[in-house]
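Following this message is one structure expressed as structure tokens.
Only a single protein chain was left out; the remaining protein chains are all shown in position.
Per-chain numbering from 1; labels A, B and C assigned in written order.
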Amino acid sequence: MSPGGPLVPRRSYREASARRRILGVLDPGSFEERLGPAERVTSPHLAALDQPVAFDDGVVVGAGTLEGRPVLAASQEGAFLGGGVGEVHGAKLAGLLAAALRDRPAAVLLLLDTGGVRLQEANAGLVAVSEVMRGVLAARAAGVPVLALVGGGWGCFGGMGIVARCCDAIAMSEEGRLGLSGPDVIEETRGVEELDASDRGLVWRTYGGKHRWLIGEADLLVEDDLDAFRAAATALLGTRRPIDLAALSSEHALLAARLAEHGGAADAAAIWGGLGVAAPAALPLLEVDEFLRAVAGARRGTR
Amino acid sequence: MERIEIELPSGRPAASGGGPVVVGVVASGNLEVLVERGGAPDRCRFEVSTSVHGFGQVWRAVLEDFAARRAVAGLAFSVNDAGATPAVVTLRLEQAAEEFLGEAG
Amino acid sequence: MSTDRAHAWDTARRDRAARLERARAVAPERWVDPERATALLEAILRPGDRVCVEGDNQKQADFLSRALARVDPARVHDLHLVASVLALPEHVELFERGIARRLDFSFSGPQGLRLAQLVAARRIEIGAIHTYLELYARYFVDLAPRVALVAALEADAEGNLYTGPNTEETPTVIEATAFKDGIVVAQVDRRVERVPRVDVPAGWVDFLTVAPRPAAIEPLFTRDPAMIGEIQVLMAMMVVKGIYAEYGVRSLNHGIGFDSAAIELILPTYGEALGLRGKICEHWAVNPHPTLIPAIERGFVRSVHAFGSELGMEAYVAARPDVFFTGRDGSLRSNRALAQTAGLYACDLFVGSTLQLDLAGNSSTATASRITGFGGAPNMGSDARGRRHATPAWLRAGREAPPGPGGIPRGRKLVVQLLETFREHMEPAFVERLDAWDLAEKLGWELPPVMIYGDDVTHVVTEEGIANLLLCRTDEERADAIRGVAGYTPVGLARSRRAVENLRDRGIVRRPADLGIDPRDATRDLLAARSVKDLVRWSGGLYDPPARFRRW
Partner (left out) sequence: MTIPELLDGLFPAGHAVAREGDVLAGTGRASAGEVAVVGIAGGAEVGVEAALALAGELLRVVREAPGRPVLALVDTAGQRMSLRDELLGLNGYLGHLAATVELARQSGHKVVALVTGQAVSAGALALGFVADEVHALEGARLAVMALPAMARVTKIPLERLERLSAGSPVLAPGLESFVRLGAIASIWRPPLAPHLEAALARPAAPDARAALGAERGGRTLALEVSRRVASGAGALPAAPGARRVGESGPRRGGGDGR
């Protein structure tokens, strides 16, 4: 009888909770949480909306090691209010980035799983996201690499989608999505003719890891597996994307070229074809290693 | 939000347990349980905050059964609930106790 | 005794000829321009006609339904609609516009709310809500259609139909119509030179039209493994160990819930670890559920006969002819009437979910505001009193049941109701009184719409345990056993602890611990596939899920 499939299930990163992800990515036993659930620093804004709070306000932050090197890390819980950034949640992220300026770890890891600003505390969330953005840029300017991992159920959207691209590098699974306006929001505001959010093939072609990696928005494409993300974080440890005129100028040239070459594309598959991929329609089904072989040489990117 | 606070007699656990532990997530139909040391040595304490109103009796019954079944005296359980069913609540409480006390509990 | 020589014995045939004659002005050929479909229907229909609109729970003759909904109510009205599934808004429109007035059907799913409103407003007279087999049976007794509107995949110039993987009930409907001098109109997706196989011969079909869009087909049986929770895994473990293994269930039917999907997905992990491959779950009367792929690939499943197909499973099914019934063209052959019969007579066990269960074990999916009707559950979830062939599972269930008169040995179908004690939003699944009573009272029905009758149910499984109703000897015992697994619902809280413990001693109520199951082992890690993509991987890339189930 054919054994046929993955009998031993992988440890899915997407399915894991924020807490399990951060423990799985860092060295076993190394993680020291800051302002953990027992401190009960919860959102003061949810009770009035009759929304339950979470003891960690949906984000786990702290220090640990990765292959023995000291890192700071944060992990957002996408299942709690869509990983939305509120006042406390955002301040934990901002505080972690501030710590990076002082502690100078080998890297700050951001395990992002978020729809962006938490609308239940919208204004505070928006300000917090901008503070996180400044924090990321300040850490990088100070020479501390900031790495984003995107593979959670909510993906990474809204202002946090911009934050991810303010980092030195992004590791992403195909299942993880990255963008600014998510499919539901676009369908809601522009109508189903613009984007049919129920067409999940379209959604993942547009926002998913393979497309983001191919056009140079993500740096590493990994399987949806905790160990794969740990390996990716380790591999990216040394990655720096300096904030200097030369680096930003080449990034600028990449983005300008992308707009010029693919600005008229109506679908990701057309972009992949334009990049020289032989059979773009077949890409979504390929496993990561097969995919990387199939698209060898097609990726655009400064790194 | 509705709050339920209750202290119940329970057996003494074999292990003493470590630092605070949290299991579960606050998502629709789910809950998080935080376990810490706390309360009298022969009783356990529960603090529940739930978005579903009017099920105080069900909570009491679930917690009483749990405290009677599991030796969890000297522990404090804090719960943030987003509409979990009693089945899920029971499972999370078991998971939380096990994680706090280790297999021996 | 004298015979009336003047009596005409072919009125229906002559009526049919007259209708066809009238249709000639609109449709000189059997192939009809789709734009003239409504005109054709106006020509062949008469007020008060009994019309069957093919609506399976997957495939829908949707183009012809729309054409029918556009007829002039002054010409065509007061139709008697017979249809197994009333799923499209156009179906309801027929009643809103007065085109149809009476309805006999089985299942209404998405239209349940509007249907209830129309019945309350006296715009619909409902004859009965049937089980599938019962309705098909009546097509051949007292509900033969005058006109049937059906859907097929392809037809050749002559009119031979190819119904493809979703044959479902097309042959049954046509049989009942064509051989009782009715008129059959078929919509097809494509007209071809040569059909890959003839599912319905041209001589049984009167008119054909190429629908502007392919017939609507719903992927109703696709359950995303990502949505299966730990509690469902726990219940699946109890079913596999406490029922399938215990009775040695080899032939069965599954409902379409996430709970039964969980059972399918733990067969290659938990089931295999228990050494059950080759011992349980070999023969299925079931649609090609994508969640069955891992169990098929691991060699649990030897045969599957299907009611209909499932979108995206075509290539996989075609590549596994040892397992599935397939035509010479390679594609699935499904047949709802025969699969229902198989499920009723040839299966040892049925597992399904329900919304409500009362203390007698009666189950219902009706609520006070919704007429949903029944799917395949009532036929398969009932003991086949006419069954004569013995299997170990059937015999053992029969031995556990109260003895029949005279002590004649007899088996029993295992009918398992699988339900969490609370549904979403803390709605208790166990009730003292079914909402079906309220609905029946509100609409003046004689029968509350019960999906599975309590005396057919043999086991009730919840997260709290298994209640074996076969072993109960009195109504009180049954009620106590059901309370014993009803958890913290009002019904469960009203239990007598002592009575339940007594039942536990007798094995009537069994907790996970009694079965050697630790609830903390019930994790999603036991699922052989945890995402639709995993299912595609298991299928070797043959399963091609619809876009809405993709995450890639």
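In this text, contacts are C-beta pairs under 8 Å (C-beta built on N, C-alpha and C of every residue); 3 or more make two chains touch, one makes a residue touch a chain.
Everything numeric here is computed off the predicted structure, so don't read it as measured data.
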Q) Pick from A:P52, A:P145 or A:G158: which residue touches the chain that isn't shown? A) A:G158
Q.
So one chain is hidden, and I want to know which residue out of A:R10, A:R134, A:R240 or A:R299 touches that hidden chain in the complete assembly.
A. A:R134
**Q.** Candidates A:V25, A:V53, A:A99 or A:V277 - the one touching the absent chain
**A.** A:A99
Q) Please identify, in ascending order, the residues of chain A that touch the omitted chain? A) 15-17, 19-20, 23, 28-29, 31-39, 41, 44-45, 48-49, 61-63, 78-84, 87-88, 90-92, 94-96, 98-99, 102-103, 114-131, 133-135, 137-138, 140-141, 153-166, 178-186, 188-190, 194-195, 206-207, 211-212, 215, 217, 243-245, 248-249, 251-252, 255-256, 258-259, 262-263, 265-268, 271
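The criterion applied here is as follows: only the chains that are shown with their structure count from here on.
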(Q) When contacts are scored as defined above, which chain pair ends up with more C-beta pairs, A-B or A-C? (A) A-C
(Q) Could you work out how far the Cα centre of chain A sits from that of chain B, in whole Å? (A) 33
Q | For chain A paired with chain C, centre-to-centre distance based on mean C-alpha positions, whole Å | A | 43
Q: Would you mind listing the residues of chain A that make contact with two or more other chains?
A: none
Q: Could you check chain B for residues that touch two or more other chains and list them?
A: none
Q. Can you list the chain B residues touching chain A in their complex?
A. 1, 19-20, 22, 25-27, 30, 32, 34, 36, 49-51, 78, 80-82
Q. Quick one: in the complex, what on chain B touches chain C?
A. 29, 52, 55, 57-58, 61-62, 83, 85-88, 90-91, 94-95, 98
Q: Could you pull out which chain C residues touch chain A in their complex?
A: 226, 268-269, 293-294, 297-299, 524-525, 527-531, 533-534, 536-538, 540-541, 547-552
